[in-house]
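A quick write-up on the structure given underneath.
For chain A:
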Amino acid sequence: MKKICCLLALLLLALFEQSAAQDAEALVKKVKSRLDKVNDYTATGEMKTNVSFMKVPAAQVKVYFKKPDKIKIKNEKGISLVPKGTVSISLNHLLGGQYQVLDGGADKVEGLTVRVVKLLPLDESNEVVLSKLYIDEARLLILKAKTTTRENGTNELEMEYGKYADQALPDKIVFTFNTLEYKLPKGVTFDYDDGSQKKKQTGTADDQRGKIEITFSSYIINKGVPDEVFK
Partner candidate 1 sequence: MDVINVSHLSKQFGDIDAVTDLSFSVQEADVYGFLGQNGAGKSTTIRMLLTLITPTAGQIEIFGRNLHTHRKEILRQVGAVIERPDLYKYLSAYENLSLFAKMSGVRVQRKQLMEQLEMVGLAERAGSRVKTYSQGMKQRLGIAIALIHNPQLVILDEPVNGLDPQGIADMRNLILHLSRHLKKTVLVSSHLLNEMEQIATRMLIIDKGKKITEGSIQELFDPAKTMVEVAVENAAAAAALIKNTPWAGHLQQTDDHQLVFSLHSDQLAQLNQDLTGMGIALTAFRPVNSLEKYFLSLTGTNQHVAAFAN
Partner candidate 2 sequence: MWQLLQIELFKIFRKSRTYISFGAIAAMVIIVQMALKFDGRSYIEFILGSLKETLDIPYATILNGYFVCFIILNLLLIHIPLLIALVAGDEVAGEANMGTLRLLVSKPVSRTELMLAKFFATVVYTALLLAWMAFLSLVLSILLFGTNDLIVARSNAIEIINRNDVMWRYLAAFAYATIALTTVAALAFLLSVFAENSIGPIVSTISIVIVFTILSEMQIPLYDRTVKPYLFTSHMLGWKGFFYLKTDADGISMPGTVENLPAVLKSMGILLIYIVAFAGSALVVFKKKDILS
């Protein structure tokens, strides 16, 4: 009897998992279909860069997107040093291609219960090794995405939605990424030593992570974006 109960439990679990997986897949499909409604956009926003070795003022930037996964952050009036993994801020990129969907259960993001979904790209040559999406099921919006890449470690993307939630476009994104330590080649120049005691703690975990935060003020959606922009 015990054995039958165990077998039944296992079967139910398997069925549940399959069902959950199918739920996860369906959820991802629903989210993707929302995202697919946006063919292109030009977003205007303010970008703040927080990297241990960079002191950068807030910059007015434009973010260009074009299906399937072209994305470019541009500071048209100045200079911004943008991390190389910015393609990861394009959710379309994460949700494009072939992948296996795994249910990651539930979690909380900013106090809100979300569904966690893992995406394993089937293409072994894909730069992305694993993506973990935190999805608000009710609104079909991705609130957070953790992406593990081959070359650039793990990136994290957090999104807040507001005015453009209907188009699944965030009002604010925070993109956290890995950096290498910066060092000016020796002998190029001497710094001014102001005698203050600050000593950079190189090698700490924080120093190896950088963050850019873009707060969008407007989107121009599906009005066309020329390809030259992405060169």
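The candidate set was assembled so that all candidates are chains of the complex that A comes from, given by their letters.
Throughout what follows, a residue touches a chain if its C-beta (ideal position, glycine included) is under 8 Å from a C-beta of that chain, and two chains touch if they have at least 3 such contacts; residues count from 1.
Predicted model, so just to flag it, every value in this text is computed and none were measured.
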Complex member touching chain A, one of 1 or 2: 2
Complex contact set, residues of chain A against candidate 2: 48-58, 75, 77-84, 86, 152, 177-185, 188-196, 200, 202
